[in-house]
Structure formats: structure tokens, C-alpha cells
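Showing chain A:
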Amino acid sequence: MLHEILFFFFAAGCVAGAINLLAQKHPINSALSLIVVMASLAGLFLLMGAEFVGAIQVIIYAGAIMVLFVFVIMLLNAGIEEHTKGSKIAIILGVPGAAVVATLITWILLRTETSNTPISIGQLHGTGADIGRLLFGPFLLPFEVTSVLVLIAIMGAVVLARREDA
Partner candidate 1 sequence: MKELISFSNHNILTVITFLPFAGALLLMLFPRRDRDIKWFALLISVLTFLASLHLPWHYSYVTSGFQYEQNIPWISTPNIHYHMGADGISLWLVVLTTFLVPLSVLISWTSIKERVKEFFILMLILETAMIGVFVSLDLFQFYFFWEATLIPMALLIGMYGHERRIYAAVKFFLYTMVASVFLLASIIWLYVHSATNWSGPTFDFVELQQRIQAGQIAGFGHAAQWLFLGFFIAFAVKVPLFPFHTWLPDAHVEAPTAGSVLLAGVLLKMGVYGLLRFNLGLFPEAARRNAPWIITLAIIGIIYGALVALVQPNMKKLIAYSSVSHLGFCVLGIFSFTAMGVSGSVYQMLNHGVSTGGLFMLLGMIYERRHTYDIKQYGGLATPMPVFATFFLVITLASAGLPMLNGFVGEFLVLSGAFQARMIYGILAASGVIWGAYYLLWLYQRVFYGEVTVQANNTLRDLNARERLSLWPLAVMSLVMGVVPMLFLRQINPAVQAALAPFSNGVNAAAPNARHILQVLAQVIGR
Partner candidate 2 sequence: MIPLSYYLVLSAFLFICGVLGFLIKRNIITIFMSIELMLNAVNLTFVAYATELKSLSGHIFVFFVMVVAAAESAVGLGIIIAVFRSRETLNVDRVNLLKL
């Protein structure tokens, strides 16, 4: 029962955050909504026993990444977004397209039998230790390669942020 309550609580948080993200005019509000979504997701992760993932969801996403976002919003002094009508296509084609996509995905997800499998706490424990074993075992190579990804991101960020002197 608690499980259900928690699920619906976090799910409601996700949904509300996502809708608010869309609804808010000021980016900082959107960013805060996104943090709500992420935090709720972390809750959902924990609900499914994904401890490690839930933790880093908070640390990396809600913590690091969103802080970066907020920082940049502040840095660039972004105000309330103007309501420009730059794109009719996005509204006329894009939104119906997205709606179609949503409908189709949902439909398929719902009609697949496996989807009805109940998920309960403790089915799978994604503890740090297990994850670590995997990361340094079969997923060693991706893990190591991630360093390259980070490296390239750092170099890119440096290049982009640096002022080019004439």
C-alpha cells in the first residue's frame, strides 16, 4: 500500500514537474521544476530498489547538472522568455507529431504482456557493490571510455567558454 502511495506521490511529482517545466515562462522556474522531476525520479528509482542509481540521480543530476543549469541561467541573466512566433511548423506539425508518437508508444507499451508484471521493492537490489562489480567487470571498457567522453567534454567546454582574442 505504501508502495502504491509512494509511487503515486513521486509520479505526481514527476508529472507536475514536467508540466510545470513546460508551463513556466522563466527558465529558472523551469529549472526548479526539472529538479522536482529529478528528485521524484530518484524516489521512484529507490522505490524499485535501484539504490545506486537513485543516489547518483540526486547527486549528479539534481545536484551537479542542475546547479550548472541554474548557474548558467544566472550568468546569462536570462529573463522571462519572449513569446515569439518563430515556428508554425513546430505547432502545426510538431505537436501533433509528438502526440501521435506518445499515443503509439503508450499503446504499444500497454498492449505488451510483460508490462503487466508487477514490480515490487526488493526484486532487484542495485547496490553500489553490485554495480561496481559490473562496472569493473564486463563494463570496464565503457567505463574507461567514459573518461574520454569526459575529457572531450572538458576540452570542449574550455574551448567554448574561452574568449577568443582577436
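Here, a residue touches a chain if its C-beta (ideal position, glycine included) is under 8 Å from a C-beta of that chain, and two chains touch if they have at least 3 such contacts; residues count from 1.
On the choice of candidates, all candidates are chains of the complex that A comes from, given by their letters.
Quick caveat: nothing in here was measured; it's all calculated off a predicted structure.
For chain A, the touching candidate in this complex is 2, chosen from 1 or 2.
Residue ranges on chain A touching candidate 2, taken from their complex, read 3-4, 7, 11, 14-15, 18-19, 21-22, 27, 30-31, 34, 37-38, 41, 44-45, 48-50, 52-53, 56-57, 60-61, 64-65, 68-69, 72-73, 75-76, 78, 81-87, 90-91, 94-95, 98-99, 101-102, 105-106, 109-110, 114-120, 123-124, 126, 130-131, 134-135, 139, 142, 146, 149-150, 152-154, 156-157, 159-161.
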